[in-house]
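Beneath this line is the structure, given in structure tokens, with notes to follow.
The complex appears here without one of its protein chains, the remainder shown in place.
For subunit A:
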Amino acid sequence: MPVTVVNNTKVWQRYDTATRMKIWLGWIIGTAITLLCWQLISNNTRWEFVADASQQLSAFLQRMFPPDWAYAEQLWKPLWDTITIATLGTLLAMSIALPLSFVAARNTTPHPILRYVALLIIVISRSVNSLIWALILVAITGPGVLAGILAIALRSIGFIGKLAYESIEETSYEPIEAITATGANRLQVLDYAYLPQVLPSFAGISIFRWDINIREATVLGLVGAGGIGLNLNASVDLLRWDRVGMIFILIFALVLISETLSARVRKAII
């Protein structure tokens, strides 16, 4: 009851007294928990290590600079592999995720049981990180680019599928009703009423995922699934920090380019 009468005037307040008390209580409890956690973290930290962190960092940077520019020669091929892994993995995921999302969406699913199967596939795909998919796949297919592509695809199916089926469920109903009323069959209704509404967001989601996948593909090599991560791993093992520095520069440039590209494409679509 945020409205009270004071001197015959109706006074309106956003919250009544009880709600205000609850909000205060919430703040007090939240602050207490934060402080407790802080104490726990503090007790488990060796502060003498933290104290010389800045020295460690500068030593680290000194070992990376100047980067080994000549090493770049050997990096173009793995860099290209990285782009390939991200791109083919995303394309593969798109081709599976689009039909899957129509099965998973409440308004287009052919059968409720199939819908749950599709949702299960999406959840499984999403719940495992690309790096872990890659670990498993390297054991199955052997190390290399193929394992990387499959790892990226397996993770992306869930990501693209989930966002795509949510956008299918948000399609407006009037055009669907209108196309149905012409005597079109189910597939034709999908083609003429759903697809045009869903395709822009599907393309936007996919390009966004491709952008993420470029970054994920740079580390897949750590577990042997191809790409520039292989060189990163090897250089760290050999303590060649100047090479690590070179790799970081290339990865940074690649991510910058992919991000610009995906932002542009998304802008053009929407």
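Going forward, a residue touches a chain if its C-beta (ideal position, glycine included) is under 8 Å from a C-beta of that chain, and two chains touch if they have at least 3 such contacts; residues count from 1.
As a convention for this text, contacts and distances are computed from a predicted model.
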item: From "Phosphonate ABC transporter ATP-binding protein", "Alpha-E domain-containing protein", "Acyl-CoA dehydrogenase" or "Circularly permuted type 2 ATP-grasp protein", the hidden chain's UniProt protein name; value: "Phosphonate ABC transporter ATP-binding protein"
item: Which residue of A:A72, A:I136, A:A184 or A:I249 touches the chain not shown here; value: A:A184
item: Subunit A, residues in touch with the chain not shown (by the definition above); value: 174-175, 177-185, 187-188, 191-193, 196-197, 199-200
